[in-house]
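Omission of a single protein chain aside, the complex is shown with its protein chains in their original locations.
Lettered A, B and C in written order, each chain numbered from 1.
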Amino acid sequence: MSEYDRIGIIFCDPPSGYTPVDLSDLIIFVRDNLKIPVIIDQSRYLFSDFHVLMETIRHHRLTSVILAGIRPERFRQIVRTAMTKLGYQAESVVIADFGDTWCVYESQVQNVYELLERVHSQVVDKRHQSSHIQQDTIVIGAGIAGIQASLEIANAGLKVYLIEKSGTIGGHMAKFDKTFPTLDCAACILTPKMVEVGQHPLIELMTCSEVVAVNGTPGHYKVTVRQSPRWVDVKSCIGCGTCSEKCPVKVSSEFDEGTTMRKAIYMPFPQAVPNKYLIDGEACRFIQEGKCGVCVKVCPVTGCINLYEVPREIEIEAGNIIVANGFKPFQASRIDRFGYGKYPNVLTSLEFERLINAAGPTGGEITFRTTDKKGNSVFVNDSGKPQKIGIIHCVGSRDENFNPYCSKVCCMYSLKLAHLVREKLPSAEIFEYFIDMRAFGKGYEEFYCRIQDEGVRMIRGKTARVDQIDGHLHLRTEDIIAGRMLEQDMDMIILSIGLEPADDQKKLSDILGIDVDEYGWFKAVRYEIDPVRTNRPGIWIAGVCQGPKDIPDSVVQASAAAAGVLQSIMSDRLTDSEVFPLTYMIN
Amino acid sequence: MISRVDPEFKQELHKYGLREWNECFHCGNCTAICPLTKDDNLFPRRGIRLAQMGLKKQLVSSVDPWLCYYCGECTETCPRNANPGELMMVLRRYLTSCYDWTGISRLFYTRKIWELAAIILIALGVIISFLVFLPPSPDLFSKPQAFINEQGGVMINSLANGISASRFVQLIEYGDLLMAILVAGFLISNIFHMFYRVILSDRNLKFPFYSYFTEFWSLIYNFVTQARFSKCDNRTYWIGHLLVMTGYTIMFTLIVAFLKEFQIEEIKPWYHWQRLLGYYSTFGILFFLIYTFIGRIRKTDLKMQFSHPSDWMFIVLLFFTAVTGILIHIFRVSGLPAATYFTYLIHLAFLVPMIVIEVPFSKWSHLAYRPFAVYFDRLRRAGQNRQSIVELTPAI
Amino acid sequence: MEFEPKIVAFLCNWCSYTGADLAGTSRMKYSPSLRIIRVMCSGRICPTFIFKAFQEGADGVLVCGCHPGDCHYNEGNYKCLRRFKLIEKYIRQMGIEPDRIRLAWISASEGKLFAELANEMTQTIKNLGPSTIKAQLEQMV
Partner (left out) sequence: MEEIRIGVYICWCGTNIAKNVDVERVAAEAGKLQGVVVARDYKYMCSDPGQDLMVKDIQEMNLNRIVVAACSPRIHEITFRKALEKAGLNPYLFQMANIREQVSWVHDDREKATQKAIDLVTGAVKRVRWQEALNKRSVKVNPATLVIGGGIAGLTAAREIARTGRIVFLVEKEKSLGGMMKKINRTFPNLDEASKYLNPIIEEVSSHPHIQVYLNSQLVKLSGYVGNFIGTVNHKETQSELEFGNIIVATGLKPFKPTPLSNYAYKRLPNIITSVEFEEMLSKGYIRLDSRQEPKHVAIIHCVGSRNPDFLPYCSRTCCQTALKFANQIKDLLPKAHVYQIYADMRSMSKGCEEMYSKTAKRGVMFLMYDQKGKLPYIREAGKNEKTRLVIEMKELLSGEQVEVTADLVILMVGMEAQETSKQLSQVLGISRCSNNFYIEKHPKLDPVATTTDGVFIVGSCQAPKEISDSASQAKAAAARVLAMINKDWVEVEVITSSVREEICCGCQICVHVCPYGAIEFLKEKKVSCVNEVICKGCGTCASACPTGAIGSRHFTEKQILAQIEGVMLQLLEV
């Protein structure tokens, strides 16, 4: 709509029985903060005389009205009629109900302010839906969900900015060895999509980037992206790897979950997209102390590596934003009873994924973790093979002391890991310690049965503690079904760690102005039938950032979010009136 | 016959001070974290399960609650905050009242006022009968020096009017014996009841008769050392417990069996055995009292977070008994006959109900039940060893 | 060394080939005697293919399609079935044991079945011994 479009607020008198209160500072607040016309219904004539009402609204040239006060509901109908008579749709009347708190107004003043602000911003958002929507879309996070969403939209012939914090796309899925229950190798099914993203003319991939500010209104977001330097020019790098060879600095690789070492200038993993090198600013000697710079000398492409590169901020205009920033694995060391970090052969599931991966530290051999001369813990091929492996479920999940929610994927990936172990070590004894086996998806239950047939021991009962006793990992578990205490010695323990909101989740929710639930996952306004729509029109959530889920569900959600985007662009309409109730209460 | 689940049973347990605990989803963490569980005694979880399902028979026939010493680790680490440790405590109370065939114990636990009334009643009874049979001699105030012996202490047995020292001791001894018989009577019958529920009522339990004797040592051993307790992480609690237990028993035996040697006119030098023993038990009891007082008030220790009235009742009684006991000693040594006489009176007014009420019917019965529980448990095992050991089966 | 037969298998793209892939993704081991050739539909398989296979020295030929009624192209597998009956007659006349050719319905979800089928067929062929057609034909020329 045009700039003639004006929101006004009408303060209704409280119904009889309520003592009227002095509105003056409330009015001042509205005038100063919201800068909109205020009408006060002092002597109840406003609603009693329809023409006066019409006149007043016309006089203030109002196109949307906020009815504020105690139980203003009773006036809604008349104002609606007035508005429709004036040629505006009925939704242009919004109720801000202070509830009975009005009586104790002094104590409630802050809430009333907040309420009015909330209502106002919503009305503004609604107003903006009708002005043309910016076609470009921003996708935050390039895990499988982000990738899927970007492809869906780009394949519709629309521009996408894919913003990834790390140096490559792929997210957690790239780290997995196989995927349950089909046992496709994760890389095999993910890399083509990554390549597609990398090559897609309509996807602008921005690695090492973060969203730092979002301004503007739905359909016209102005997003500030902070791009920290890679120090290697993505265009000119030919990925020959000479720099990495010569680089003197070694640090543990985050892609391999610290099971291997990488250089300060590195390629996150062989199939990384963009398949170019980058420099780890914290580790690089030149960037830290200003000496070295060997990479520049050996690089065959002149000017490809620029160690003086600085972060830059880019502003992007986008109509929609899809948030798919994924999750953070639970910190196993937080539960000291399991001795993670204390005993070398207590591994997290993610570490094990890397260990068992063909591209992992041992080329897929399951071996023990030992400490080398330099004191970093490493997996070496000749350290023998574990013969008894225990997998402990629900580490950090379903636990009031940590995360009360269920992480949804652990049971299944634990079964998968058990299968992979069985494949690699046919003679090994494998135990799963679980509370409830949650094999819920398509083909999952069948997979569970299959793993049992493969001779993996399923123990109902969660291991309580792991102690290292002369080289063996000693477990205490109650085998509930057999009805006895188990005291077992294991060679290796895998902790099925749960999922937690990413570190930047809170920050993002503030920047984007979208709600999070009590655990910090993003909140959908109507989870039951629309799990990707947030309280902010034009901002969508997809994947695990909304709550733990497996790959297919993340992919589906990503596409669903894309649907929201496409729909809004194709219909040039952002909001869905059910999301925006016409009545607001003090919460 | 197949037992039937009983959802009402929770209400029953509530009377014994049960708090929220139904959240338990049986992950088995509590059992596994407990340093005392092994083989097939799966407390606390199995106890929780039986309580949840209201399977009274199985509950009463299991000794598990007695094998738990409430170190609180299970409660700390419980993923559902279901507080298994506290439930064990509640079950102990419940079992105590189950073992007690008179039903008095149940009355005391579930209706607080009754316990209090009973105590007061007995206390009054003691005071009255004491004043009737051993009235204070009028000379107590007029010429107190008449009661002072050559060591300058009060001759404790000659304070009653017109009653010779030997007679005095004898009367007290009768009283003690009566009390002891009463207590022992109840306690032993209750223990037998326990024995019936745990061992005899279990038809398919078979073990060789000689195990009764072979396992007997464990009863003594556990009674004296509280060995299992020491396995819990918190040692001070065990020491405190050991001290009070031994102190208490020593005192008990002294006054019941050796009153003639213990309560004598002359004051022996401090290194004399009876004085040393007396000091030891006093110290033991005080140590424990202070420890628990602080604990229960500060609620620092998990196991002391929820205090059932019966817990307080016992501590209070014990406290006053101890204090008055000490006072008697002080007054004697400092030669104050009147004070000695009346403190002695009050001392008994606390001591008697403490023993008569607490030992057979309330908190203190566990002093006896715990070691017996271990004993019975070993008997059951002796039975199991003959059956084939349960094989590790994959869970369903 | 022991005789390792070579079986040419024609799999339809929609059900059987997918089924074979499923056997792979589920790591179901079976005999390495099969040489799989993908066609869009079992209806595409014409007698020539089968004869060609034998002529080239195949010890057996396996033809797989979707279950009746499940054909991606409605009825291709029925056509295949009809032809197959015919072919069975022919090869008998040509002096090839009818057991050397086989028609089976493998759906996209029957990886296990496919693996079993492969082993089974290999066994039958092993029992029959190597096919002599190729040699005979070479003598003719």
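Here is the rule we go by: a residue touches a chain if its C-beta (ideal position, glycine included) is under 8 Å from a C-beta of that chain, and two chains touch if they have at least 3 such contacts.
Since we're looking at a predicted model, the values are computed, not measured.
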Which of the displayed chains are touched by the chain that has been omitted? A, B, C
Which of these touches the unseen chain: A:T191, A:T207, A:T260 or A:T463? A:T191
In the whole complex, what residues of chain B lie against the chain that is missing from view? 2-5, 7, 10, 20, 22-26, 46, 49-50, 52-53, 55, 58, 80, 396
Contacts from chain C to the absent chain lie at residues 4, 6, 8, 14-15, 17-18, 20-21, 23-25, 27-30, 32, 34-41, 43-46, 48-49, 52-53, 56-58, 66, 69-76, 79, 83, 107-110, 115
Positions on chain A contacted by the hidden chain, ascending: 144, 148, 152-153, 155-158, 179, 181-182, 184-185, 187-196, 198-199, 239, 270-271, 273, 275, 357-359, 363-364, 398, 404-406, 408, 436-446, 449, 460, 480-481, 483, 521, 526-532, 546-547, 551-553, 555-564, 566-567, 569-571, 573, 578
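Throughout what follows, only the chains that are shown with their structure count from here on.
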By the document's touch definition, which label belongs to this structure's chain graph: line, ring, star, complete, or other? line
Centre to centre, using CA atoms, which chain is the farthest one from chain A? B
Averaging only over C-alpha atoms, locate the centres of chain A and chain B and give their separation in whole Å. 57
Using mean C-alpha positions as chain centres, tell me how far chain B is from chain C in Å, no decimals. 84
Please work out the Cα centroid separation of chain A and chain C, and write it as a whole number of Å. 50
Among the residues of chain A, which ones contact at least 2 other chains? none
Please output the residues of chain A touching chain C within their complex, sorted ascending. 182-184, 423
Residues on chain A engaged by chain B in the complex (per definition of touch): 337, 394, 398-401, 434-436, 452, 457-465, 476-487
What residues on chain B touch chain A, complex-wise? 25-33, 37-40, 42, 45, 77-81, 390-396
